[in-house]
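Take this structure, written in structure tokens, and hold onto it; I'll ask about it next.
Here the complex is missing a single protein chain, while all its other protein chains stay put.
We just call them A and B in the order they show up, numbering each chain from 1.
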Amino acid sequence: MTVVPHELVAGVLSETPDLSVSLMPLRGRFSLRLMPEGTDPAGEVLGFRLPTRIGARQAAGSREVVCLGPDEWLVVCDDADRAVIEQGVATLAASVPHALVDLSDRELTVMVSGSRATELLTLGWPRDPQSVAVGTARRTVFDGVTVVIWRDGETQWRLDVWRSFAPHVLDLLLTGCRELAAG
Amino acid sequence: MSAFRVHGKGRVNHGRKVGFRFDGTPFEGLEGDTVASALLAHGVHLMGRSFKYHRPRGPVTAGSEEPNALIETRRGIDRSEGRVEPNTRATMAELREGLEAVSQNRWPSLGFDVGAVNDGFHKLLPAGFYYKTFMWPKSFWDKVYEPFIRAAAGLGRSPDAPDPDSYASRYLHTDVLVVGGGPAGLAAARAAAEAGLRVTLVDESSEIGGSLLSEPDVVIDGTPAWDWLAGEVAALAALGVKLMPRTTAIGYYHQNMIGLVERVTDHLAEPDPALPRERLWRVRARQVVLAQGALEKPLIFDGNDRPGVMLAGSAQTYLNRYGVRVGQTAVVVTSHDSAWSAAFDLAAVGTSIAAIVDTRAELREDLLGRAHALGIEVLRGHTVTGTAGRLRVSAITVNPVQSGAVGAGRNIACDCVLMSGGWTPTLHLFSHTQGKLEWDEEGKTFLPFETREDCQIAGAGRGLWGIEAALADGSAMGARAAEALGARVLARSHAVERDRTGSGVAKKELPTLKDLTSTRAFVDFQNDVTAKDLRLAVREGMRSIEHVKRYTTNGMATDQGKMSNINGLIIAADALGKPAPQVGLTTFRPPYTPTSFGALCGYHRGDHFDLTRKTPIDPWAEAQGAVFEPVGQWRRARYFPKPGEDMDTAVARECLTTRSAVGMFDASTLGKIEIVGPDAAAFLERMYTNPWSKLAPDRCRYGLLLGEDGFIRDDGVIARLAQDRFHVTTTTGGAARVLAMMEDYLQTEWPHLKVWLTSVTEQWATIALNGPKARALLEPFVEGLDLTPEAFPHMANGTCTVAGFPARLWRVSFTGELGFEINVPARHGRELWEILWQAGQAHGVCAYGTETMHVLRAEKGYIIVGQDTDGTVTPQDAGLGWAIGKAKPDFVGKRSLSRPDMLVESRKQLVGLLTEDHSKLEEGAQIVLDPSQPIPMKMVGHVTSSYHSQALGRPIALALVEGGFGRMGDLVHVPMEDRTLAARITGTVFLDPAGDRLKM
């Protein structure tokens, strides 16, 4: 039995020709909150148009953003880019009421890919995977845990999980890998 | 060997023998057999004993509705105790090499059972006898009745070892779910799949095909049935239909959510250990087609439960699907045409049909002609008045009925009786939808009428008869489902030759000459309910069918009344003198067939039973040998014992070290909420009791949160990081609740406030350093902040680096000692902890856990929300009136604090307690004022916290006591089991009331 690493070190946790599960290295991550009228100026600072449909994504270089709620965005970036984003958004302060909170250490990211990746997610995901189009993402629930699920390709998924929930989520995913490999 | 196997017949593999054991005796069956069919092939009908009377019983059906042939099986290669499965239906248990099957409800053996004496006393065990018999004398209940009932009751035996197998679950989203893989279901799936929809077809059997598996002689569109079936299944697979045999639809829930249980490994001799035994599917279908077919009803006559008596359609299935003749000489007893074809099929393979006994006087000419040609005697307008035989039927008594009068009987020797009382649609899943039924007077049965769900019913499930009709209806319903989803498809029809259509009449119990009280005509075979019991229930005043059901237990066994409900209704209606539709049917509830707990638990057992959250520092604590305790979803280190220490000595040492040197505590589990925006302070003003506007951006303040009812909900220290940014802490268990409550007020009461809330509980690891040497330990690592008492006083906060890690550093204390809380990004938590731990050795540092934290805070009278409060405690009750911003016009809960009952002096108030004899009180112990008052005493409060205080050298306690603030110095009493303890009421601050130690 694969044991979920207590220390949560990034790397491949399970791999077969049709399915792989990996823990990704930490990236920069911010919660950005603002009123609708702030989306344009904030987008200018960040370098892309902030999407306003829930689940829609935008990317520019190594930065990407997803709209999680009517006034909520999740910004993912390289670690080194964090200070740049913080300074940039800080210039908004006077004109655009907003909140930028660093969450780079709150969550871990699990990558699930391969031709059976979507099937693996059905072990704990009540939602229809087909309702999440390629290139979008959603905050949703997986095995009772709040996660943000990104669909990067037809069979390529990313799950952002709060640090302390990650072992529980990984345990089910790795149990599922063994189950799928058996038949 | 297999005397009753018909060579070359059936879908079993005659070339593959499978060895198994039944009650220790080795048997051989064939691949494709069930336990029941394999035993019947050896002429074994006796497979179990009944529940109440321990009567010998054999299989009466060939499917999942089987009430009698319940056996215990042992699964897997090791057949260990944890893999014992009681109450397996032998008719569903697929044979596999090495299977071990054991009969149930008998002692010492199946052939001779002591419990069968109950049968001799059946007149003493009428309906409702539990209610009547065991009422008196009262003292007999414990000693006599209950042990007797316990010994006699229950089906099978529960295994007493944990189940070593694993169970799985999946979610599935499909456009059309078809339940049932018979002709109607196949046609429905085909139509929907051709419309381009995602289609799933499930069937509880090991093979898709339903009634076609028992009807090899039928020809569909010019092709023999089984060839047509193979082609159709292949066509469905090619169209992308998800085909799921061995999968039972157990329940139909709201909005087309269907629960399925797939049996994954039970049929395998050596399953891959990585495979789950069963898998629960939660299916959401946009349209459901129920094509579950119909169930055959037994006829109700004296001795209808003797082994060898079975349903005619089931005998036909044993022959055509499994290649097994159920006997040498059969008598067919029927009120429906369908049993005639069973007789003809059996006759064709050499079973002697001694007679076809039909209750009807008028019979179809073609059936009579065929019987005549085969030389079968036909007795029309007859009844059955009894059967004979001890462990197997040996004869049947049939009598003519003329103008309602039963004539003289005649015995016919036989070794099996094939009965049919007609068919009733399988209504269970439809009924789960709260669907309405309508009474079909002609068929004397209920048919599905209308349901709120997006659901179609096809084929025999809505009273249609014959394969051609089922195919046409299935196709039409599949097309209708597709149309409802906006897809277009043409329904097909199929030409079917040698189809067997027919009709019949529904009967109450068959007429008899005997005194009714001496007959044993079973309606519910599994719960041993007879027609007589049902009539007795009505005579004794049961008017509602629900009462009749509960009084007699008819339909309450694990088969959910699949065979008994309609017969029970017809008899009860007759006894009540009412038409059946006015009496109505009892409710069918999920699951359709017995379901294992494993399937319902799925992955959530063992380590995966529930979430266990761990902090970044947890691995260090584990390596140090910490003892953990659960707090909310978290596991927290409770204490860190050194070799040879128990909890009390470890905690005493941790307390002493922290008060005299320095202690380290992992506070990472505290809830943390970052509150940001121009209205952040205004929002906190409204949420918390305390004032916030004037708090400086480098300061912290204790915050108290109430519910709108005025009672304490949560508390924690709040740091103002900037004019528009606060870092709020909550209790460990309250984090999610507090954030939800704040979001609720923000979104729905004050949406105009420009402020946002973000959980940062897991962004930060939090290390608390407490004790007189805390500053000395910390100071060398801090850059960017002056930690001197003047520059960084109690309740200061600042941003700095600690050992090079970015940190939010607070000077706060939950121990009464000089204290710091260091928040660093979670990834650095463990490393910083180890750096401080190493450096702390020179200062005599200890790590302490939650138990020591509880003692240290209690010595200072700091409350723990949820321990010293219970949802009925106001700030004033807890002595926290000082935390209320008196000048604030409003905050959540403020208005409730002036409700009349909040102001009375007799409210329970939080006080300290010191026992006179230095005994430690029990938390939760009740408090009385006068220990000599008569029992029941008036209780005036209870102990909320109690510890031995190392610092004071004596036990201390906190308690909620009525009017406690007015009783300072009074003596109260705590009655315990063996003695009554006297304790004096004090203030809640036991140590350093001036707070000098905080200010070091």
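Here, a residue touches a chain if its C-beta (ideal position, glycine included) is under 8 Å from a C-beta of that chain, and two chains touch if they have at least 3 such contacts.
As a working rule, contacts and distances are computed from a predicted model.
K.L.:
When one chain of this assembly is omitted, its UniProt record names it as which of these: "Sarcosine oxidase subunit delta", "Assimilatory nitrate reductase catalytic subunit", "Monosaccharide ABC transporter ATP-binding protein, CUT2 family" or "N-methylglutamate synthase subunit B"?
P.N.:
UniProt lists the chain left out of the view as "Sarcosine oxidase subunit delta".
K.L.:
Out of B:708, B:783 or B:916, point to the residue that touches the absent chain in the complete complex.
P.N.:
B:708
K.L.:
Looking beyond the chains shown, say which of B:157, B:364, B:452 or B:918 touches the absent one.
P.N.:
B:452
K.L.:
Looking at the whole complex, which of B:515, B:790, B:890 or B:905 touches the chain that is not displayed?
P.N.:
Checking each option in B:515, B:790, B:890 or B:905, the one touching the absent chain turns out to be B:890.
K.L.:
Over the whole complex, note the residues of chain B touching the chain we left out.
P.N.:
Touching the missing chain: residues 253-255, 257, 282, 284, 434, 452, 708-709, 740, 743-744, 747-749, 751, 889-890, 894-896, 899-900.
K.L.:
Taking the full complex into account, what residues of chain A touch the chain not shown?
P.N.:
54-55, 68-70, 72, 126-127, 131, 138-141, 146
Please note the rule applied: only the chains that are shown with their structure count from here on.
K.L.:
Once bound in the complex, which stretches of chain A touch chain B?
P.N.:
Of all residues in chain A, those touching chain B are 6-7, 26, 31, 33, 35, 71-72, 97-107, 122-130, 143-145, 162-165, 167-168, 171-172, 175, 178-179, 181-183.
K.L.:
Taking the touch rule as given, give the residues of chain B at its contact with chain A in the complex, in rising order.
P.N.:
So the residues of chain B in touch with chain A come to 166, 168-173, 264, 272, 274-276, 282, 284, 603, 607-608, 611-616, 618-619, 622, 634, 674, 676-678, 754-756, 758-764, 825-827.
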